[in-house]
Structure formats: structure tokens, C-alpha cells
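The complex appears here minus one protein chain, its other protein chains still in place.
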Amino acid sequence: MKERSKEILGNHLETRPKDQLVQFSTTVSPSVTTSYEEMGSELKAKITKLFGRSLAIREVDAGSCNGCEIEIAALNNSIYDIERFGIHFVSSPRHADLLLVTGPASRNMEVALRRTYDATPGPKIVVAVGACALDGGIFGNTYATTGGVGNVVPVDVYIPGCPPRPEVLLQGLLLAVNRLQPKQHPKDLKLQANLI
Amino acid sequence: MISDLVLFQVIVLLFLGGAMLGLASRNGRFARPIIFIPPMIGSALAVLFSIDILTGKPLSWIVPNMVPFFNLEVFVDGVSAFFMLMIGIVSFAVSLYSIGYSREYQVTKRISVFGFLFNVFVVSMLLVVSSNNGFFFLVFWELMSLTSFFLVIYDHDKEENIKSGMTYLVMTHFGTAFIFVSFLLGYLQTGSLSFDSLRNSSPSFPFLIKNLMFVFAFVGFGTKAGIVPLHTWLPKAHPSAPSNISALMSAVMIKMGIYGLVRIVFDLAGFGATPDFAWWGMLMVVAGSASALIGVLYAIVERDIKRVLAYSSIENIGIILIGLGLSVIFASYHLASLSALALVASMFHTINHAFFKGLLFMGAGSVVYATHTKDMEKLGGLVRLMPWTSLLFLVGAISISGLPPFNGFVSEWLALQALLSSSQIPSTILQISIAFASLPLALTIGLAAGTFVRLFAMTFLSKARSKFSLNIREVSRNMIAGMAILASACALFGIVPSLGISLSSTAFHLPYQPSSPFDAVSLQNASGKSFANLSMPVVAMMLSGMALAVFGFIRVMSGKTTKTTYGTWDCGFGNLNERMEYTATSLSQPIRAVFKALFKSHNESDKELYVRTNPYLVKSIIFKSSTRNIFEENLYNPIVSSTILVLDKIRKIQTGKINSYLLYIMLTIILLLLFVRLSHA
Partner (left out) sequence: MPSIPDIAIGIIQVLVIMALAPLMTGIMRKTKARTQKRMGAGLFQPYYDIVKLLHKDEVVSDQSSWIFRISPWVNFVAIGTAAFFIPVFLTPSPFGLVGDLILVVGLFALARFFTMLAGLDVSSTFGGLGSSREMMISALLEPAIFLAIFVVAITYGGTNLSTIVEAAANSALLSHPQLIFAAIAVFVVILGETGRLPFGNHSTHLELTMMHEAMVLEYSGKSLALVEWSQSIKQLVLFTLIANIFVPWGISSSILPLALGIGLLAFVIKVSTLAVGVAFLESSVAKWRLFRLPDLVAIAIASSMIGLVFYYL
């Protein structure tokens, strides 16, 4: 098993211990202090700087129970309407800037997740959504899961919650965009990820 | 300067010399250059010769009583020179290509026979277009048919090739018989087989004779050209022949049918500019539309590369015929300039088709040479292994799909303009029916693009669909050079179409000359405004200017980015293999479904289950999909089977006993005596 995961993941695990990842990654907690509108416009301003006011999201289900998916789908409805902030969902990681990953990254989805990450052109951001994506959640860290998205791909932002509310998702996206500096090269990004 | 006559004789002698050298040569190292260099020189001289004729005077040469009662009459006018030019250019490229290509056959077969047949085949075509006498025309025609027949069955180890050769032999003689009857009708009127006497006296023939001459010639030459439903030999013979021969057959030989038709219609059958003759044109338009549409529909579902090209030849012959038919219709209503437009469209497409079809068949030949398969379902990925072949093949594919800025676009543009001009014909029935005839032509153009996307993509792009790709190398330089000649001709005639347009109008003495190289075509409507203009050099300049501008703009606008290579997006599956790719059959499945009445496609699936009682656990599924050829099944098979049935009955008189034969002789004598007696009474 270890050999196989090494083959698939390369040296990734060795260079980035899991605890460090969690420690330095930003965790979002549901906040009620800022209104949805304010958060949205702040996000819009950030995205303006970084992605020319346009952010394309590819949603990856890495073994989720689909609870998070329901909340993510709600982002597109007429109440939350994420499209007005210049954010839209796309159908191929080639078109995406941000990977929105749900689920505990089950063994069966491990390769798929890794390949999706590699198929996304840089600069790219990974946001892990839900308790399972954090550390395996209710599925735990068992033989069937890798125990969190962070063990498979470098995650920029974790959004906890089971499932997180759409507002929280939006705040998470905001944080994700906040972290990435303008004109950052994917190589630099990896380097930075390795350092922290 | 050498006179045209000497040049002509030198050309013929060069080819005959090449044929003799071919017979004399052994299978040595130098056999291939020895065999193919004389036809190369001969073809180059034929090009020079025809240019000389086109710019100068026609050549006329008569050898009295060459064969008892028949004079060898050679007459090379603009029309003949036009077709000679086409033969010359294509056979030059093909001869060059053959030096490399025939290496394949040197191992298993005697190359000498091949060389002999090749030379005789090319020279017989040159002689067909230059003979001015019905007898010699037919002799050379037959020589052309027979040599091409032997070349079709050159690869006679495969039984399939012998079969298609036989179909070809039967069909070509069927056609020759009709041509013969057409000439015979002329002979009965004039008492001479010379085209000159026919030319002089045919305007005064009875209308019925003219019509009959046309109909017989149409069927006869139409068989050679491959008009639906007389096309059945074409998709069999072309794939069976060695590819250089298919290139010659498809690019040039089937055009001999067009040549014959043009000769008969405009020159020999006494065509007069009265509306009575409009039905000739309408027949050609209808047959042309049917050929174009049916040809391309069969091409788009076929999986044998060379058979796709063969069906596409039927399609292009259809387009040529539509132009020719429109020209006849316009001429019969005294619309001289429109008739010229349609004829130029038709002839320009003829020469264009010669170029790109020759190129594509040579490209297909290179693929077969390298991979030893003609089946698209097994090919793929050759673009990396054979970069030059694929580039040149792409040029051919774009040209034949009628896309700018290559030559196919210009001739199809002219044909469409000729169709649009049909509104000037003073007959409502014709106006509406020609307008509706544009429907199949437009559909054909759309489907042709799909056909060649499919052909190119399945052969050259993505992953190889079978495990052959280990030892594949690019073909030799002379093969690439042969293809490159025709590819550059395609590009040249596309970007500077005034060359080809003035060439065709000079050949037919049409008043249609582009005023400058930039002005390809300019048509005017009734109120004197521009009806349509096309200036391909400017279009080419605009395309390249646009390319530069966009490149610069993107360069300035985009940030510093990198390009990384990673696997194809497979939804993260990670194990995408060649069996999951789209195949030629699956790619054309929607087309098959839409036109299912024509294909009568038949699907069959066979499931193997782990447990017979459980239909959900499937071990393997075998899926078969086949299309049927309705012409073969509904037209030819009944004829063939009923002929065999009748002949079986007749065979019974061949008992093998001497007594019965003596009885037959006696009965015959009695019948003859009775006949003589009765006829004298």
C-alpha cells in the first residue's frame, strides 16, 4: 500500500507532513459579523486583483456523501448567485483556477484527485470543503480513505462544516484568493507550500 | 525551336521507351529509376507541350492508312492540351513518387511488368485526349482500360483484388460499348469515323440522332467517370490497385470520361444553342447531384482509407458534372457569359480534383507503405511518426473539403455562383429545379468536410489504435517530393486562382479572363453592381496579416506563462487507452443514423454473461455494425444473378458429345438455307 501511494504521489508526502499542513493552512469558521454582501464585494475586489475579476471553479468530489455538493450547488441558485461576483463553475480542470474538493479523498478517488490537480493549469488554488476533506471526518483515517484532501494535494484553504453553509463557502473562497499573491508562478507556489 | 509535332512524337517515344526499358530491366538496384525516369521526362515535356499548344496554335497530324481503312489523326486543341497538362503534372508527380513507392513490390513481384504497364497506361491517356478519330480513340481507350485493369490486379495474390479487377473489366467494357454505339451513330450519318467530318456535319444531324449520341456517350463516359449508379467498379478498383496507380486512375483516368463528355457535348454531337438541348444539361445536373451526394455519404461511413478516397472521387465527379450541366443549360438559353462561368467552374474543379486527389492517394499510399494497413480503425498517431506525409495530406484534405485558401474552395465557389446565376434562365421550372439541385450540392460540401476531418483524424491523429507503430518511419524523400509537387499546386491554384481560371478559359476559348492576378473573379448583377467578387491573393494576405496581428496582440496582452505537458483529461481515470478512443465507425454514427434509409445499417450485439440467469454481470459484449450498399444489393446483384441464371440454362447445350454438335451444325445449315431462300423470294 505504501509503495503504491508513493508511486502515485511521488515525494509529496515525504516533503509535506500532514500536521504541518493543517497547522499552517487557514481554517474558516462560520462568522456572523460580516454580512454576505460585504464578504462578496471583498471577494470581488480580491479576485479583481488576482484573476482579472474572474474565477473559474472545478468541483471535485473525492468520495463525499454529497452533503457538501448540495451546499455548493446552492451557490449557483438565485439566492446566493455566486456568478454575480465573477465566479463560475467550469466543466474541465483545464479551464479552472480553483479546485473545490469535497470528501475524505477516498483511496478510489486518490489518483483521480491527484490527476485533476495536475491537469489544472497554474496559478491554481485548492480549497478543501467539509469536515471529511479536513481529516477524513466521519469516514476517519482508515484503509479506505487517505484521511483528508491535504494528504493528496496541497491545500490552500480548508472550509470546515458538515456541510458548510454557502456563506462559509464564499468566505473560504475569499481566503483562498487572499493567500495567493499576484503573478505567482506555480513553481514558486509549490516551493512556498513546501516551505511552510 | 522544336516543332510541336516533334515534341509530341518525342513524348510518345519516351513513354514507349520507358515501357521497353521496363520490360528489359531486371529486379536490380537501378530498376526503379530506369523505369520511372523516362515517364518523368515525358510528363514534363507533355506539360511544356500543352502550354505551348495553349498559348499557340492547335497541332494537327494525320498519318493516312496507318491501319487499313483508318487514318491516325492527331489533333491537339486547347481542350486536349488542358487535359494533357493535367495528365502531365499528375503523372510527373506520381512517377517521382513511384520510384520510392514501388520498392514495396520489388521484393515480391517483377517490377518490370509494372514499369511496362505504367508507361503504356500514361501514354494511352495522352493519346486518348489527342486522337481525332473514333477508331483510334476507341483503341487507345481500350488500351487505357486494359493496362489499368492489369494494374488493378497487379497485386493478384489477394483474391479480393482479382474480384474487383473483374468488376472493373466488365463495367469498363459496358461503358466502351456505349461509347462505340455513340460513335457508330455518327458513322452511320457521315460514313466516317473521323472527328473532323463529325464536327462539320453534326449540326445538321436529326435531333433524335443528336440526342441518342449524347445519351449513349453520357452512359459510356459516365461509366468511366463513375456517375451513380454506374460507379460500382470505382470503389472496388481504386483500393485494389497499387496506390500510385490509384492516384493516376482517380486523379486523371476518370477525367477521361469528363473529357469524352465535353468533346461529345460541345464538339461532336451537334449541340445547338436552343432550349431543346437544355435537358442534356439537366440530366447532367441531376446525375451530378446524385453522384455528389451518394458518393460523399458512402465516403463518410467507409473505413478503408483508399475506398473513402474512391467514393470521394465519385462525389467530385458529381460536382464537375453539375458545373458542366449548368454550362450546357446556360448555353442552350444563349447565356454565353454564364455558360462560360459554369464551364470554368467545372474545368477548374476537374484540374483541382486531379491535384488534390492525386496528392491524397499518394498520401494514403505512403500510409499503406509504412503501416501495411488501409483500415482506419487500426491507424492513428501517425502525425508524430510521419510529419511530412501528414502535413501534405492535411493540405489535400483542406483542399478537397473546399476550404479557403486552397484551390477546392475557389472551384466550388464558382460552381455555387453558377448555381446562383440560374435565376437568369427564362424558364421557371428550370429555375426552381436548379435551385433545389443546390440542396444536395451544399449538403455534399458540408459532408465532405466531415469526411476528411474523419479521414485525417483517424489516420494521423491521437493514439494508434493497434500495435503497429513501433517500426514506422517517414517515407523516402522522393515520395514526399512527389506529394509536395501536387500540394504546392493546390496551394498555388488556391491563392492565385486566376492562373487556373485563365488556363481553363484559354483552353475553351472563353471570353473569361481575369484582368489581374488579384482579381480572381468578379461578377455583376443586372443593375451593374457587384454580384460577387473573390480575390484569393488578398484573402491570403488578409489571413496572414490577421495571423500576425493576433499573434502580436496576444503576445503583448498575455503575461509570462508556461506550457506544461500532462495526460489528456480523462476525469481522473488515469488509464485512458486506445480502445476508448472514438473510432472511424463511431465518429460517423450520427450521420449513419440520420441517413439510415440509405445505409440500412445493421447492428448486432452479442453478450457473454458470467451466469446465464443474471443478465447484469456481463463478461464481454461483442458489437457489430455494418452498412449495406443499396446499389449493389438492389441493382447489380439482381442483374448479375439473373444473367448467371440465363447463362446456366444456355450452358446445357454444351453437352460435350460429338453427335449433338453435329446436330447443331446441321440445324444451323438448314436454318441458313431457309433464310437465304426466304430472303430471295
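As written, the chain order gives the labels A and B, with residue 1 at the start of each chain.
In the analysis below, a residue touches a chain if its C-beta (ideal position, glycine included) is under 8 Å from a C-beta of that chain, and two chains touch if they have at least 3 such contacts.
Note that the structure is a prediction, hence the values are computed from the model and not measured.
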Hidden-chain contact residue, picked from the options B:Trp413, B:Phe493, B:Phe508 or B:Phe599: B:Trp413
Listed residues B:Ala547, B:Ile621 or B:Leu671, member touching the removed chain: B:Ala547
Residue among A:Phe89, A:Phe139 or A:Tyr158 touching the omitted chain: A:Phe89
Of B:Thr108, B:Thr565 or B:Thr613, the one touching the omitted chain in the full complex: B:Thr565
Missing-partner contacts on chain A, residue numbers: 51-54, 56, 77-78, 81, 83-84, 86, 88-92, 94-95, 97, 118-123, 183, 186
Residues belonging to chain B that touch the chain removed from view: 380, 383-384, 394, 398, 401-404, 409, 413, 416-417, 419-420, 423, 428, 431-432, 435-436, 438-443, 445-447, 449-450, 452-454, 456-458, 461-463, 522-523, 525-527, 529-535, 538-539, 542-543, 546-547, 550-551, 554, 557-559, 561-570, 576, 578, 580-582, 586-591, 593-594
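The rule is simple: only the chains that are shown with their structure count from here on.
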Inter-centroid spacing, chain B versus chain A (mean Cα positions, whole Å): 59
Residues of chain A touching chain B in the complex: 60, 92-94, 109, 111-116, 118-119, 121-122, 183, 185-186
Chain A contact footprint on chain B (complex, rising order): 559-560, 562, 564, 566-567, 569-574
